[in-house]
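Up next, subunit A:
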Amino acid sequence: MSMQREEKALDAALDAFSQRLNDLKQSIGQTLQKLEAGHEHMSWPSLLDSFALLSGQLNNLLRVLKNEKTPLLRNRVTLPLLLSPERDEQLVRLTEGRVPAFAHDLVPHYLRTKHDPMVEERLQMVESKAASISADAAQKQVTAMNKVVNNLLDTIQQSREDWESESARAQLSQTSSVADTQQLIAAIGTVPQVNKAPSSIKTNIKANIQTHPYK
Partner candidate 1 sequence: MCAAISAQEKLQAAMQHKIVPNQEYLLQGSVLDSSKDVLIHRLRGLADNVDEQVETFQDRERVLTLGPVSGQTLTLYVRQAMDVRPGMDQSDTPWTMRYIGQPELGDKSRPTVLRNSIDVGCTPNVLEFLSEMGFKQDYEFMCKGLMFRKGRMKILVYKVYKNKTADNWEPLSMSHVVELSVLAPQGHDAVAEDVRNFAEQLKPLVQLEKTDYRRL
Partner candidate 2 sequence: MIIMGFSTLQTFPLIEGLTGPQTLDVLHKRITALGARVSGQFVVDCETYFSAPSLLPGNSQRVLNVLHNTEEPASVFAILEGGAKQPVLVADTLLDALLPKMAVLYTSNKKQTRIESKGNRYEMGDFVVKLGSVTMSGSFKGILVEVCYLACVVPALCWEMVWEFMQSFLGSTVPSTLPPYIQSRQNATFSPTDTIQMYLEKFNEFRKQTVAR
């Protein structure tokens, strides 16, 4: 019973997934066509629209993957049942001419779940080297590394925020204005009491600057 239910959930998830993938594929195709055929008289907003659409569809795709009802796909195995060097017309049609035959030289590439043997060999080397260190020493190294990385991450994130807010401000001059936003929202305002204490605003900002950890 539970097996059947799982099967059903898997089918539904795969259907949803392939539908989203198809949407995405189509949009990518359209964007490419737009770029190739009409790049001379293509406008910036229209390109942005295309990208916004792609980003929206990627979001949809990820949402299907992350959905609680989607079974864990990585727990699944894909097994090729029949290989054939003969040209398969149905397969050609299904893949839009990309795969002419389900043959020995192609299948390993499409269904590969392991690394290249050469890569695998090198990985093995690294792993055996890692295993030679005592667990205790390894743990210490990990802790030290984590600390460094976390510090670095904080710094990068902080710079990124600073940079983004600056570049955002630069961008704003083109399509929107912070001053206008504030004026408009104050005008349709929701909390009239806030208008009563204008003097506190300056001190607030100052206090924030003083406590800023990276300046």
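The rule is short, and it goes like this: a contact is a pair of C-beta atoms (placed from the backbone, for glycine too) under 8 Å apart; a residue touches a chain by one contact, two chains touch by 3 or more; residues count from 1.
Criterion applied: all candidates are chains of the complex that A comes from, given by their letters.
Since this is a predicted model, take the numbers as computed values, not measurements.
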{"item": "Touching partner of subunit A in this complex, picked from 1 or 2", "value": "1"}
{"item": "For the subunit A and candidate 1 complex, residues of the former touching the latter", "value": "45, 48-49, 52-53, 55-56, 59, 168, 171-172, 174-178, 180-194, 200-201, 204"}
